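Working notes, structure below.
Note that one protein chain is taken out, while the other chains of the complex remain in position.
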Amino acid sequence: MGKYIVKRVGMGLLSIFVVATLTFFLMNMVPGGPFVAEKSISKAAQEALASKYGLDKPIMERYFTYITDFLKGDMGYSLRQRGRTVSDIIFSKFPVSAGLAGIAVAVALCVGIPLGCLSAYHRGKFGDRFIIVLATCGIAIPSFISSVVLLYTFGSKLNLLPTIGLNSFKAYIMPVTALAIYPSAYITRLMRSSLLDVMGQDYIRTAKAKGLAGFRVMFKHALRNAILPVVTYVGPMLAGLMTGSFIVEKIFTIPGLGREFVSSITNRDYTMIMGTTIILATLIIVANVVVDILYKVIDPRINLK
Amino acid sequence: MLKEKLLDIRDEYLSFFTPAGEIKALNGVSFSMDEGEVLGIVGESGSGKSVTAYSIMGLTAYPGRLVGGSIRFNGHDVEKMSEKELRKMRGNEVSIIFQDPMTSLNPVYTIGNQIEEVILLHTDKTRDEAKKRARELLELVGINEPDRRLKQYPHELSGGMRQRVMISIALACEPKLLIADEPTTALDVTIQAQILELMKELRSKLDMSIIMITHDLGVVASMCEKIAVMYAGHIVEYGTADEIFYEPGHEYTKGLIKSIPKLNSSEPERLVPIEGQPVDLLNPPKGCPFAPRCGSCMKICLREMPEKTELSETHYCYCWLHGKAEFEKGGGEE
Partner (left out) sequence: MNNRLPGLHLKAEDFIPATAEEKESLVIMRDSVNFWRDGLRRLKKNRVAMVSLFFILLIMIFAYVLPSFWPYTYDQQIRTSENLSPFTYGEAELARIEAGEKVFPHICGTDKLGRDFAVRLMMGARISLTVGLVCAAIVLVIGALFGAIAGFAGGWVDNIMMRFTDIIYTIPDILLIIIMAMSLKPALEQLVTHKGFLWLQKLGPNMIAIFLVFALIYWVGMARITRSQVLILKESEYVTAARALGAGSARIIRKHLLTNCIGTLTVTTTLQIPSAIFTESYLSFLGIGVQVPMPSLGSLATDAVKGMNTYPYLLLFPAILISVIILVFNLFGDGLRDAFDPKLKD
């Protein structure tokens, strides 16, 4: 187990390194630089800025400088929000995005798992059909569409909920809903099909032959086996929520990391791009390792080597 | 008045209603069992052996349904029992050992948990008592180091060991009837022999009735007093083990016996397989279901289902050849 975690963490670090390297060279392929877009600055001043931030050096040298600095824990200064370090910006924006994504994960699990169970339990009946139709529609709606539709109806037309920021409990409702629709629907479908699959297993027949009641068979014997695919989905779900959060943050004007990331790319804010990419990649990789360990806890057959 | 039989199945018809049509799995199955009796049900896959057994426990899988007939167990009509009554009976009065021990135990719970579960469900025992009982049971089925095994998960045990665990679960509440659904088919030959030995031993130790389902005549020969031969949802022949082996009345039974390899035979002999394919239960033929594969098939066999011929008090079969003998005898007298 310990050896496995070490191996997974090593693998994760390698992935992060690959991502960082790829990002570094890709973004430097883009012509133009962080200061070109600023018309107010003269050419000479641009060059002065470039040399101040070391942008005039050859790319390989900059790459090695960045990596060594990063390993020392220094992610550098933002090139556009001058005077602020990248870690400063990330630490101020990260909690906002993480909070939003965390609540959305919780909502998706709390909605998806029970609905999936309910659907499987009433297989073929009206309730099952209704839930399936709902879930199938749910996975067909991109989050930007649901965000915009929510914003239009509850924000602009009915004026029930605030449309900007995350300053109150009420302000969370729309962004969280928009983010959670897809994963909830996906988990519902996953849970249902996995549960139906497990219900056909021999050990479920054994449990029934013991004389256990239907709900005990379902909740003791089937659920624990059937939840495994859902656990596996949590990693990709987090990645998906991040994608969703770029957009939701943009639509609801939330000052989160996703928005920061997108604008840093359009602004060619090299250090910010690197910083946010590495942080987000790390987050996803950590989530995947946690999922693997959770898997081991639920299923004793899994041998983490 | 006669003492009521432990199990009495009369004219059971059971069908699976699939999208492709009605699959007639059982077509008038009747037999009964006394307490302490051991019955073997023999037949090839799809002949309705397991379906019969599951229907006794009210465990018929969706989309199967009892279409006609009755199943009386221990004085109750199984098909009229409520779900609650059925649950009280399952695992308690009737229990079952399934074919594949590799998949029949829940992989995410310990052996102890799975044995204790059935004890706690059907008795008033406390958790500690249940644990003690589980330990006894493991010893009974010949598992060494029971204390360690109780804490292990199914995947840590071998196939034979798992089947022993399945047996201990089945025996936990001292059932009146134990159904063993091909308990040795999925195991290695040497392990098969061990499990059969264990079942024989348990049979003499615990006084219970056993239904032994198998496609292996060798297995029933060594264990069962009575044997029912099933084909396409019919019991085509029923009798004591001796009668079935030494005076088989049905062509199918004869075929089955011929297909057993004999090790002690001095003359070189060929195994005789039964030709042809099993019946399509979606469109069963109207005559004798075995007719298309039967070597002595007659015109009447294709047209009409043979009637019951009683060969002795305990032995009967359904075959037109006996009708033919009768007819010729009758014709001679005329």
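Some notes on this structure:
We just call them A and B in the order they show up, numbering each chain from 1.
Rule of thumb we're sticking to: contacts are C-beta pairs under 8 Å (C-beta built on N, C-alpha and C of every residue); 3 or more make two chains touch, one makes a residue touch a chain.
The structure displayed is predicted, hence computed values, not measured ones.
When the missing chain is restored to the complex, the residue among B:Ser45, B:Ser259, B:Asn283 or B:Thr314 that touches it is B:Asn283. Interface note for the absent chain: among A:Ser15, A:Gln46, A:Gln81 or A:Thr232, the touching residue is A:Ser15.
Check A:Val107, A:Val231 or A:Ile284 against the missing chain and you find that the one touching it is A:Ile284. Touch with the hidden chain on the side of chain A covers residues 11-12, 14-15, 18-19, 22-23, 26-27, 29-31, 136-137, 139-142, 144-145, 148-149, 152, 156, 192-194, 196-197, 239, 242-243, 246-247, 250-251, 261-262, 265-266, 273, 277, 280-281, 284-285, 288. Residue-level contact of chain B with the missing chain is found at 19, 276-277, 280, 282-283, 285, 287, 291-292, 296-303, 307-312, 320, 323-324, 326-328, 330-331.
The rule is simple: only the chains that are shown with their structure count from here on.
Between the Cα centres of chain A and chain B there is a gap of 54 Å.
Per the touch definition, chain A reaches chain B in the complex via residues 201-203, 205-214, 221, 224-225, 298-301. By the touch criterion given at the top, residues 57, 59, 83, 86-92, 95-96, 98, 100, 103-109, 117-118, 121-122, 153, 155, 166, 169 of chain B touch chain A in their complex.
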